[in-house]
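Scroll down for the structure; my scribbles are underneath it.
Shown here: the complex without one of its protein chains, the others still in place.
Letters A and B mark the chains in the order given here, with residues in each chain numbered from 1 onward.
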Amino acid sequence: MNASTDPGALDGSFRLLAQTASLGAQRTDRLFIAMLVICGLMALLLLGIVVGFAIRYREGSSADRSRPPSHANGLEAAWTIAPLIIFLVLFVWAADDSVQGALVPADALPVNVVAKQWMWKLEHPSGRQEINELHVPLGRPVVLVMASQDVIHSFFVPAFRAKQDVLPGRYTRLWFTASELGEYRMLCAEYCGAQHSAMIGRVVVMTPADYARWLADGPRGTTTAAQLGAALYERLACAGCHDPASSVHAPPLAGLYGRDVSLADGSHVVADENYLREAIVSPRRHLPAGYAAQMPSYAAQLSGDDLLALVAYLRSMPREELRR
Amino acid sequence: MSYLCDGHSLRSWLLTTDHKRIAILYALAITAFFFVGGAAATMIRLELTTPAGDLVSDDAYNKLFTAHGVIMVWLFLIPSIPSVIGNFVLPLMIGARDLAFPRLNLLSWYLYMAGGLIVLAALALGGVDTGWTFYTPYSTMFSNSFVSLTLFGIFVTGLSSIATGINFIVTVHALRVPGLGWFRLPLFVWAHYATSIILVLATPVLAITLLLVAAERLFQIGVFDPAHGGDPLLFQHLFWFYSHPAVYIMVLPAMGVVSEIIPCFARKRIFGYRFMAYAILAIASVGFLVWGHHMFVSGQSPTANLLFSLLSFLVAVPSAIKVFNWTATLYKGSIRFDAPMLYALGFVGLFTIGGLTGLFLASIALDVHLTDTYFVVAHFHYIMVGGSVMAFFAGLHFWWPKVVGKHYPERLGRAAAVLVFFGFNLTFFPQYLLGVAGMPRRYHAYPPEFQVLNVLSSAGASILAVGYLLPLLYLGWSLRHGRPSGANPWGATGLEWQTASPPPTHNFEQPPEAPQDVYGYTPEIGARFGR
Partner (left out) sequence: MSAVLPPASERSDAGTLGMWLFLAGELLFFGGLFAGYAIGRLHSPAGFAAAGVRTDLLLGTLNTAVLLTSSFVIAIAADAAAAHRARAAVLGFAGAALLGLVFVAVKAVEYRGEWHEGLFPGPGFSMRDAPQGAELFFMWYFSATALHALHLVIGMLMASGCALAQGLRAPAWLRALDAHAVALYWHFVDVVWIFLFPAIYLVAPRA
């Protein structure tokens, strides 16, 4: 269970602040430093006053104690409004950062992640898979599409100041743009059972050229997630209903990913990974408008990895006609 | 005849309806539970001195931190100040002979004991390894430990909390001595009133949540199971809807204690009484609206995140107001540094630090990095231990003469307070740094770069342990050998000091008159009582 399995490669030396290795981390650090300074000053000021009063007004001292005040509405107003303003400024700053962080760039490199007790399985679009390791190119946004096979886990890279819970039955996403070459800790941050603290690994940031070489160096004959998905699409004969020429009235799938979909109950959703996944495992839960509830569930025939592959296939071919 | 002499049999204690005796029954129980929870903490800190998981197995470690959390939250912190100090002092402060429902009070204690023993039984049978937060689906579908039994034990202690809350609220409404209006009440009473509202309204949500988890485990009624269309996040919402107000159950009474002690030992009226009272109400009410800040990375919507973040910043304001008012109370006072005051000042400092670090966690972008790390562990220990436990000890020392009629040895009291303060900071400040560096919580083994800070923390814990053991020893000693204290050894205002120490069974020989001014401190009062 010893966590330090990687001598030499990962920096195991003591440091007060984690390395800053992503663009998001740089932004977070700015806020952190500001918070530290503001809160630090408030703390020092307050504690200084308390200690100061304690010394000056200790019993027996000769300080002036005439007309001790018992209340001062003006002062109360001041020390209510001033912190309120400071807190609101901090809130807005932090909120802005988090809103920025929630917008996944369209050109982000998608990596599928499956978490299970007690390991991480990652798959690049090229099909290359890794266990407990994530190789990423420098300077390119990467979005992790994550699902858990069992309990809630949490994908955490301190150097990126990035963390996101990984849930069963749903996809969650985490994106970052690595800004420093090197290797960084990757940890599970949501207690998930016995070997929670062993569910760690490393993120390796490489130059884009090295990354391309690394991808190419993978085991021969690896199929991409999308290719696996295409095979599944064919095996399960999805085109039987979803092909435009089919006699069954089923929603067309070409270019569906990312589009707005109107549902039978009048609401609208964006067809993201979660929508596609749910449409395959619980098709009648959110019926699209204008279609009968006749698609069966494929939950029993598809594993978590299969689902990720199918979803990858559906999103990877935006305008091409899907094969029969 | 003092309440202590009014019956010596075991039956007279176990079937008592005297709020003062019930307070002592609670005190004995929570002390025992505190040391069990502390033993678990000792094992945790011992394990964490080395990066490798070499002291206990991973399974055992997970059970240790779960036991520590469950025991400290439900069997120690939540009942500590209200059920020990509140039970004893609240009726005295308002001039009442007892609580509104004395028999319900005894039932509260029995429910608490039953729940506590069930939790200990689960521990003895093999323990539970879900963490005190019982997140699904781990707790419902994957844990092989004694989850349902533990949940049942907590459920039963929850019933005790609700009963106590109802008792306190009705007492404050119905049993105040004539002439004692709301804005003449000690802030301790305000604090316990607000705490009781939270107890009554929040605990039932915990009750239904625990029942649903048990139902999923026992009857496969999987409302949190995504395979059936359920939602694991629903558990988190329901759990934190209780557990966030629960932290105010743990801190508001502490604030009440501090508001009694600082004026007494600064010989000065509390500054800004009305604002202090309103701040208590604001904390209790806004505290119900912030639970989602425990879920910023859970998969909750970004909109919800923003709302909870804003509300979390807002809830910090009334707490800040209280800290400023305590500070202003010191201004132009005449300050003595007896043990209760040392603990109370320690509270102010440590609560301030803990509260400010809460702002870091309220900021979504920072919370993404810091949540589920040791930063959070440090934050809540600063509030719960640096705050609530310090205040509990402050109150314990302040009202000790009233409860037993004897002085405790003052120099040892001060020494213990200082030891606790330093031990506490050495234990928990490094944990802030561990969190910033990225060490996740609930880790049995950890990457080697985190060792230095862990060693410092464990060293601090050993000092803290000594600091906590000292009062056990000298307070026990004082029962036999302490100097008799008289009715009002501190020269304090407040009705509880107008009756004998220890008080007679029915609290007051004559019905007391409402105090004109419950914070009417001047330096002369001290001189009159010849301290």
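What we mean here is this: a contact is a pair of C-beta atoms (placed from the backbone, for glycine too) under 8 Å apart; a residue touches a chain by one contact, two chains touch by 3 or more.
Predicted model, so just to flag it, every value in this text is computed and none were measured.
*Asks:* Touching the absent chain in the whole complex: find that residue among B:Gly86, B:Gly165, B:Gly256 or B:Gly333.
*Replies:* With B:Gly86, B:Gly165, B:Gly256 or B:Gly333 as choices, the missing chain is touched by B:Gly165.
*Asks:* One chain isn't shown here. Among B:Leu4, B:Ala52, B:Met113 or B:Val200, which residue touches it?
*Replies:* If we include the chain that is not displayed, B:Val200 is the one touching it.
*Asks:* Touching residues of subunit B against the unshown chain: what are they?
*Replies:* 97, 100-101, 162, 165-167, 169-170, 173-175, 200-205, 207-209, 211-212, 215, 219-223, 228-231, 234, 237-238, 241, 506, 510-511
*Asks:* Tell me where the left-out chain touches subunit A, residue by residue.
*Replies:* 265, 281-282, 284-287, 293, 297
Everything that follows uses one rule, which is that only the chains that are shown with their structure count from here on.
*Asks:* Just how far, in Å, is the C-alpha centre of subunit B from the one of subunit A?
*Replies:* 35
*Asks:* Would you mind writing out the residues of subunit A in touch with subunit B in their complex?
*Replies:* Interface residues on the subunit A side: 1-4, 10-18, 27-28, 31-32, 35, 39, 42-43, 46-47, 49-50, 53-54, 57-60, 63-72, 75-76, 79-80, 83-84, 87-88, 90-91, 93-95, 97-99, 101-102, 117, 150-152, 154, 156, 158-159, 161-165, 167-170, 172, 185, 187-198, 200, 282, 285.
*Asks:* Within the complex, which stretch of subunit B touches subunit A?
*Replies:* 51-53, 58-59, 62, 129, 131, 135-138, 141-143, 226-227, 229, 232-233, 266-275, 297-299, 302, 305-306, 309-310, 313-314, 316-317, 320-321, 323-325, 327-328, 330-337, 345, 348-349, 352-353, 356-357, 359-360, 362-366, 368-369, 371-373, 433, 436-438, 440-453, 519, 523
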